[in-house]
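Quick one: structure below, then a few questions.
Every protein chain of the complex appears in place save one, which is left out.
Showing subunit A:
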Amino acid sequence: MSGNSLKVVVQTTGRFLSGMVMPNIGAFIAWGLITALFIPTGWLPNESLAALVSPMIRYLLPLLIGYTGGKMVGGDRGAVAGAVSTMGVIVGAEIPMFLGAMIVGPLGGLAISRFDKYIHHKIKPGFEMLVNNFSLGIIAMLIALIAYVVIGPVVAVVTEALGNGVGWIVEQSLLPLVSIIVEPAKILFLNNAINHGVFTPLGADQAAQTGASIFYLIETNPGPGLGILLAYMVVGKGMAQKSAYGATVIHFLGGIHEIYFPYILMKPRLMIAVIAGGMAGVAFNMVTGNALVGPPSPGSVFALVLMSTKGTGLLLTLGSIAVAATTSFLIAAVLIRHDASACDDLDAAKAEVEANKTQAKGLQNEPAAQVRTIVVACDAGMGSSAMGATVLRGKIQEAGLNIEVTNSAINDLEDADIVITQQALSDRARAKLPHAQHLSIGNFMDASFYDELVAKLV
């Protein structure tokens, strides 16, 4: 059971993190395209337009992530608090602060929502605006200061430690093992820090002596990420599958690796697939002696090809991408397919654990005391969910349970112990209300689903 609850924690965290990134993918693409086009090694080098690159990745993208993170926890006010708080980690750091933004954004949102809950109904009429604005301003300021003084440096230390770990593995000549650190670190958006902070200097040293370096090929190989996206395309479902096509183009041809990170955050177990893919790619390059003459930037297939050594180098580079992609694809495909069947089981398992707990206690009223509200939610909140709530309400009343059943639009979800949504909408509902228990239903008139649920609640 502890393994199961760990799995739930990891999955929930992963989903939460990807929930902060996914809405902002468009901004990543904008930044990625500007980078791919205008940086000195880009397709249309242009010094003045390239000035956009650094502020966008240093400020805009982390702020958007912090804003979204705050919004997920604390609504519109949380979003503002999240963005202000994120400024604290951005200014305190030398590297793009995605990881820091993912921590302090939700923290800012949490702080303001807790405060709001606490002072609810306690403000004198006429003073609401004043209290709202100043409370938000003061709380956001405090979190930003804490972020600047404490969280920023901690994230910087973590990043540095990762860099040192990579350096140590390199010294021990265990190069393929480096993927064990590099691939997960990439997913936490430390890719640039690792690549430019560790591998590019190492590569420059080596290339100065031998004319080429394998270090340029470690973080930049688009193979592992390509494998993940291909796996989503072939065996994935829903939004993830549909969006994987576009993401593949941006990732593989455009070299913007950031685009595939949320796909792994959604299913953290896929980390195994990218690590294995990365290791396979590095091992291939080690065995064949393949290396690049300069750092490929961005990490697209074109940039890697351009930086390949003359002669067979080009083929070997393509080979290493293919090997990495195939390895990562095969493992990811198995994991995604397994998850597709296990995903529903996860919710069922959670409900079962709850049911077991209450059975063990032998107290009839206990579960009803735990579950006070059930919300049936759909996109609009007036159609399907209204039907579902009606059917469930009837069954709850029949069973003599004192549980409130309402219906709502997912965007309006505020508080509930259990949220029931159609499968395609469950991720959205989870993002909106991460702490509730979420159940997925095929169609809202499925009486057997409600019978089972009521049986577990009685």
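Quick note on the criterion: contacts are C-beta pairs under 8 Å (C-beta built on N, C-alpha and C of every residue); 3 or more make two chains touch, one makes a residue touch a chain; residues count from 1.
Keep this in mind: contacts and distances are computed from a predicted model.
Its record in UniProt calls the unshown chain "PTS sugar transporter subunit IIA", which is the match among "Nitrile hydratase", "3-oxoacyl-ACP synthase", "Phenylacetate-CoA oxygenase, PaaI subunit" or "PTS sugar transporter subunit IIA". The residue touching the chain not shown here, chosen from A:Gly78, A:Pro106 or A:Gly381, is A:Gly381.
One of A:Val21, A:Ile112, A:Leu162 or A:Ala389 touches the chain omitted from the figure, and that residue is A:Ala389. For the chain missing from the display, the contacting residue among A:Leu130, A:Leu145 or A:Met445 is A:Met445, taking the whole complex into account.
The chain not shown here touches subunit A at positions 378-391, 394, 407-409, 412, 422, 424-425, 443-447.
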